[in-house]
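After the structure tokens below, expect a handful of questions from me.
What you see is the complex with one protein chain gone and the rest in place.
The block that comes next holds chain A.
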Amino acid sequence: MVSVPQNNVSVLKVSYTVRERLGPWWDISSYHKKWTRQILKDVSFHIESGQIMGILGNSGSGKTTLLDAIAGRLSHKSNFVGQVYVNGHELHQDQFQDCFSYVLQNDTLLSYLTIEESLTYIALLALQKHSCDSIKKKVDAVMAELRLSHVANSVIGSRILGGISEGERRRVSVAAQLLQDPQVMLLDEPTTGLDCMTANQIVMLLSELAQKGRIVIITVHQPRSELFQVFNKICIMSFGELVFCGGPSDMITFFESCGYSCPEHSNPFDFYVDLTSVDTQSKVRELETYSRVQTISTAYKSSELFLNTLEAIEETKCKVKDLPPIPFKCKDSPDSFAKLWILLRRITRNFSRDKVGLIMRLSQNLLFGLFMAFFLLRLSDDLLKGAVQDRVGFIYQCMSAPPHTGILNALALFPALRAVGDQESKDGLYQKWHMLLAYVLHFLPFSVISVALFSIFIYWTVGLHPAASSFGYFFAAVTVPHIVGELLTLVFLGVIQNPNVVNGGVGLLNVAGVLVGSGLVRSLEDMPTAFKMLSYLTFQKYGSEILIVNEFSGLKFTCGGLSNISTGVEASCPFSHGTQFIERNFPGAGSRFTTDFLLLYAFLPALITLAIISFKIRDITILR
């Protein structure tokens, strides 16, 4: 205990406001008025190593916002007034995430990994410079500390899958933070959603962590009376104000001095929180209860306890030199490449356990192929039997369906990863785009295999051009739309939260792309200039040109059983050779074959870059 440096965290006169609209949009007069809501009002406290502090209060009292303020994660920093000191130093913006570890209310964990694997991957991301042995030791130690060793090899699971219990899941979240040896831990409602026994166990565990020299600050919802003595400090918040902050025994004496003594058989937490609540049943009750809260908070502001706190803060500010430096978390994170490699392994390990997902991803293109084969059976060469129409229809489907399956893939898999990435990038483990890029690397082989299965099946079934090289070109050209569909979805998922909206948006974009770009439903020549320009931006243009050239260039048509068509015999048999069709509808496409391929494949790096940019924007836009 002696060797542990004495750290402290002080919060001085912190206030925070947000501007809100008064009414909903259909109530125009009140919609245009805005009002300022005070979420935190002049909050100050001081806490030292080895202490655990519980923040109590009703919903809407500002508990979570206070925690966000300490962790430097508020959404509108401009409305924030006040200082947070660690060992007397005021923190810079970029120091917050390296100093505090913050466990959020909802656990974001990958559901197919075991506890040990999850922790090991996080350890690898956080402490790459350590040897494998020391990482293993670290993980084992943390699991032992949080009593997870006996379930180390259980799969985490999710709400649907089942898996480890809620309490264990919560402990894994805490363990993930402990890997970095933080000196200050913040936890938002760690006991919510757990049954009472598990909740108690978690708080006891946290207090043990605090006793080992850490600072632990948690917000708690209805703690049980047994925990009253566990907390070193208890804060009660009401309407953004700190009504009381101090030790358990101080609490009883303080409220007694205000004239409210806690009855013997009731839970002091509940009693004091109720005492400082505002009842909104009626205006009269509201005023009555609000004035009681005001009386108590004024009494606290003038109490010795509060003055001592302020004094302690001033003291640490003066003694900055004598105090240890800011206790940063252990941070030897590896370079970007190593991070990507670890993330890729983690994602692959996770999804490789999802059997259904794997089968779906590999077979959905094939399923779609079966569907097409059902309608087309076998392409004929007879113009009167729709040789051209059917081929064009087939190519249209090949351009519009694979992107769609790509969208479905990305929507099924990526949102879970995105949630993990959001969380862990806030902990400073890596950037959001690392996760994105790792996912892209992960899905590429699957996409290629899936399209290969589709191509092999459909190509020979419907009877396209039988040359092996033609098949190769076909496969190469259909792979890109599938991958592009997935990448486009990722771009949108970066900036739009709701997956359903993304689904609709990308789906429409895909349809529009086929219409404008492919030249199959409207020949490019006849389009207005603006659309012609626009079509150069669509991958469908290049893709369908390749497919058209590939299929039509060696083709000979018959007309009603006659293999030789004398010119102008019938209006319905305008051409005898595929090349004529190409020249009429896609002039010059034959000579652009290589260029088309290059441009088509250029979409992949371009979209990956765009997706990275979109996730950079996400860094800025996402709040909490």
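In this text, contacts are C-beta pairs under 8 Å (C-beta built on N, C-alpha and C of every residue); 3 or more make two chains touch, one makes a residue touch a chain; residues count from 1.
In the analysis below, contacts and distances are computed from a predicted model.
One chain of the assembly is not displayed; among "ATP-binding cassette sub-family G member 8", "CMP/dCMP-type deaminase domain-containing protein", "Aldehyde dehydrogenase" or "DNA-directed RNA polymerases I and III subunit RPAC1", its UniProt protein name is "ATP-binding cassette sub-family G member 8".
Although one chain is not drawn, the whole complex shows that of A:Tyr260, A:Tyr290, A:Phe457 or A:Tyr601 it is A:Tyr260 that touches it. If you put the hidden chain back, the residue from A:Glu90, A:Asp250, A:Glu314 or A:Asp390 that touches it is A:Asp390.
When you scan A:Ala299, A:Ala338, A:Leu515 or A:Ile613 for touch with the missing chain, the hit is A:Leu515.
Interface note: of A:Ser78, A:Ser131, A:Gln281 or A:Thr594, the residue touching the hidden chain in the full complex is A:Gln281. Panel shows chain A; residues 23-27, 57-60, 159-160, 195-197, 221-222, 224-226, 260, 263-267, 269-271, 273-275, 277, 279-282, 285, 355-356, 371-372, 374-377, 380, 385-386, 389-390, 392-393, 396-397, 497-498, 500-501, 503-504, 507-508, 511-512, 515-516, 521-523, 526-528, 530-531, 567-568, 571-572, 574 of it touch the chain omitted from the view.
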